[in-house]
Structures are given as C-alpha cells and as structure tokens.
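Missing here is one protein chain; the remaining ones are kept as they sit in the complex.
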Amino acid sequence: MSTMSAALLVLADGRFPAGGHAHSGGAEAAVKAGRVTDGASLEAFCRGRLHTAGLTAAGLAAATAAGIDPLAVDAAADARTPSPALRAAARRLGRQLMRAARAAWPSPELDALAAALPRGAHQPVVLGLVARAAGLGPLAVAHAAAYEAVSGPATAVVRLLSLDPFEATAVLARLAPELDAVASAAADAAGAALVEGLDALPAPAAPLLDITAEQHAAWPVRLFAT
Amino acid sequence: MTPPVALVTALAPDPAGVVAAARIVAAPDGRGGTALPVLEGGGPFALRRVGGRGAEARVALVGAMSAPLGGDRLTLDARVEAGAALAFSTTAATIALPGRTGAPATYDTRIDVADGAALRWLPEPLISAHGSDVRTTTRVALGAGARLLLREEQVLGRAGEPPGRLRSRLTIHHAGRPLFDQELNYGPGAPGWDGGAVLGGHRAVGQLVVVHPAFEERPMAARPLGATAAVTPLAGPAVVVSAVARDALELRKVLDSWASELNDVIRAF
Partner (left out) sequence: MHLDHPDTYPHRHTYTAATPTRPDGTRRALRIGLGGPVGSGKTATVAALCRALRDQLSIAVVTNDIYTREDAEFLLRNAVLAPERITAVETGACPHTAIRDDISANLEAVEDLEDSVGPLDLVLVESGGDNLTATFSKGLVDAQIFVIDVAGGDDIPRKGGPGLTTADLLVVNKTDLAPYVGVDLEGMARDAKAQRGELPVAFTSLATEGGVAPVRDWVLERLAAWAAA
C-alpha cells in the first residue's frame, strides 16, 4: 500500500472537521502550571508527548490499519489510558472522526464499528479504520496519529500564550524527523502485533499528562476540552 | 531507610552474563492459611518468609550484598494460587548502577494471581543512578476474582546526580483482557522525558494499582490530588493512584496515604 497519498493530506489536515480544534492535548494545563511558557518549553512538551501519547496512539492506529480486530485494539487503548477524562475524550473524538470519515470515505468497516460502539471507539482505532477506507496503510496512518499528537498542542499554545505562530510551526518542523521515527516504530510494532498479539504495541506514558488531565477536567472555566 | 541493593547494569567481559532467577509459589495450606511450596532465590536474590498476618504469607526479598555482575538478566516469578494470600516486599531499594560495557541490565517480573487469590506487591523503589541503563518488565495475569495491591516507584538519580536510563513496562491482564499497560521511559536517550508533558522536573514517580472485583459494581470516581497526583478508575475493576514528586520520601507519603484510604474503601465493600 502506498505511503505517499493525497488522502493522507486530507486526513491529517488540521481543518479536517473531526473536533480536534477544541483539544489542547494537555497543553492548557501545562501552560497554567507554568511548564510551557515559550517556544523552547513548547518543544520539550511536544517532544515528550510525541514519544509517549503520540507513539501509543500511532501504534494503535497502525495496528487497526493493519487489520487487527478494532474491538481488541479498542480494549488495548483502554488499558493504555488510565485517565477516565482522557478515555472519554478519546471516545468522543473517535465519534466525531467517525462522522466526518463516513461522509468522506464511506466504508462497511466504519459502519460496523459505529454500530458495535455507538458511544464511540478510541480515536486512534477509528483513525486506523479510516485509513483502510481511504486506502492508506499502517505507516501512513501512524504518521497522521503522531502528527496530531503534536500539532494540536502547538496550535493551542499559539492561542493560549499568543505565541508567535511562526515559532510554533518551527517547533513542528524541527520535530519532523522524530515524527518519522515514531511513525516507523509504530508501524513496525503493528506488524509485530499481527504475529505476537496486542501486547507488542508500544505503551509509553506521560505521568503529568495523565495526572493533569483529571485536574483540567475539573476546572470550571477552560478554553479547551482537554 | 535501609541501604539500597546495587544492581550493576553492565557487565563483565562474559557476554552471556549471569542469569539469576527467583521463584515464589503461594498456595492454601489447608488450615486457612497460606503455604509457600516454592521459595527459591538465586544470585543476588535471597527470599525469606517473614511473619505473616492471618491467612496471608509474607515474603521479603533480601538483596544479597554481592551485586549482580556482567550482563545479568534477573527474573522474578510469583504465583498465588486460588485461596492463597501473599504479601511481597524488598528489604531495601534496588539501585541500578553503571557497568563497564554500557550494556543494559534487565529485570523481568512475572506475576500470576488466580481467581480468588490475593497479592500485595510492595517493593521498595528502583533508583536509577547516573550512567546506568536498566529495563524492567512486570507482567501480571489476574484471574477474574483476583485481588491485587501493587506499588511501583522509580527514583531518577541518587541525591544530586542526574539519572541513568530507565525503561519500565507494567502490563496487567485481568481475566484474559488487557487492564493496564504502561511503559515509562526516562533519562538520557528518552526524548522529552523531562519536559512539561512527562515529568516536568520531578525526580520521583510512582503508582499504586488496586484491583478488586467489587470495583466492577462500585467504581470509584476520578479525583485529582493536588497538582501532582490523581486517583483514576481504570476501564475495569481497578483504580490507579499516579503521582510525581520531588523525591522518594515525598512520593511515598502520597502513595502510603492512598494505600490506607483505598484499604478502607475495600474493607467497606
């Protein structure tokens, strides 16, 4: 299956209407805690997120794209998401992606998952099935998942700190080689999971993202859903 | 605190290194208590049965002061059979130290808790000393009605030194389904580990996992605990307390207070 496809550009476009714009990926909590204050700390934040939550999501998406049962991958996603606030957000985003994707790339596999989990599957699982519907392979969808893991926080920090948007984009550009590496690792792990089972998928975690997600969910006033 | 046990990460010229294994099997003793039909240590491991309480047998891992050398691969296996109750602890922190070749040390723990069995797994922290490289895996298989209290603590560097490399994966399956799967990856070579998403300058990190069948019917609500810890129910009959802290003492304080609070919750079931 081809990696280079314009369908990937459509899917990974920040304007793809699947709800991502309302999520900061933990950046809003990190800004409030003073852990993200400028371009350098944004880069450190995004690098950590990419190699933890980003790699985990990319592995789940790639495994689904590789043809592993989406319900089994969804259970693996639950086990990798200890925060109930983040599980709820992942399922909500999964439902929103499902809606947009069924209009963009209608597919019986998407219909079947929507019927099996009407309250939403984890977003990376839906993303993996969307990739199949769009003719994209595990490596391509791993790129999309890894990119989402950092593009969301970068955009959010532009809004939260009035950070120079050129600086935020430069952060993403500097992370590009690491995005490639994370996507490759995720696709390789998906290949291993086909043989060895889902424990072969990566499960790297970021303690502060998990801990602060629960605090953020309890804020009475916030700009972002996560 | 008792002096830590050294776990030298790398290794003498012998490329095969030393393989050290320890094994524990806990089973009902037929009189309402728990027997330990298997209690085998080796290499740096010395296992001792210590005073139990009630039906529970207690085992302490006493680190032998001769540290593991060479490309050591340490494995620890524990099985708790139906009707048995086991508590496991270590007498001192485990400290990962650099070796001569720079090869990583591995430390793999396999735990099996049958339906109707109970395990409290409460080792002292793993300290990642500057220059060390250690990879740990802990795989836990729980039967449907198994009960588990598991504490895991990592301390990045001894006082005043930068940490070594530490990779640690904890995988828990409950009734054959994944319940919790988490890899922590810190220190030099782990990109972004000290940024605002992962540790943000904290040097001690830990968690308490509590699995109890009653959580199925009566799940706990998620609760943030200050800025650096949270209690979160998993998508299964379990709760995790996650915390980051400046140091090991501060971390233990948070986890201990929650261990006793969760104990009260479980007693009330």
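Per-chain numbering from 1; labels A and B assigned in written order.
One rule holds for everything that comes next: a contact is a pair of C-beta atoms (placed from the backbone, for glycine too) under 8 Å apart; a residue touches a chain by one contact, two chains touch by 3 or more.
As the structure is a prediction and not an experimental result, all values here were calculated from the model.
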Under the definition given at the start, what are the shown partners of the omitted chain?
A
Sole touch to the unshown chain from A:107, A:169 or A:184: residue A:107
Sole residue of A:23, A:49, A:87 or A:122 that reaches the chain not shown, by the stated touch rule
A:23
Interface with the undisplayed chain - residues on chain A
15, 17-24, 92, 95-97, 99-100, 102-103, 106-109, 111, 132-133, 135, 156, 159-160, 220-225
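Assume only the chains that are shown with their structure count from here on.
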How many angstrom between the C-alpha centroids of chain B and chain A?
29
Which of the residues in chain A come into contact with chain B in the complex?
26, 30, 33, 35-36, 41, 43-53, 75-76, 78-85, 87, 178, 198-199, 202-215, 217-218
Chain B residues within the chain A interface of the complex:
169, 171-172, 177-185, 190-200, 202, 205, 222-224, 227-230, 232-236, 240, 242-244
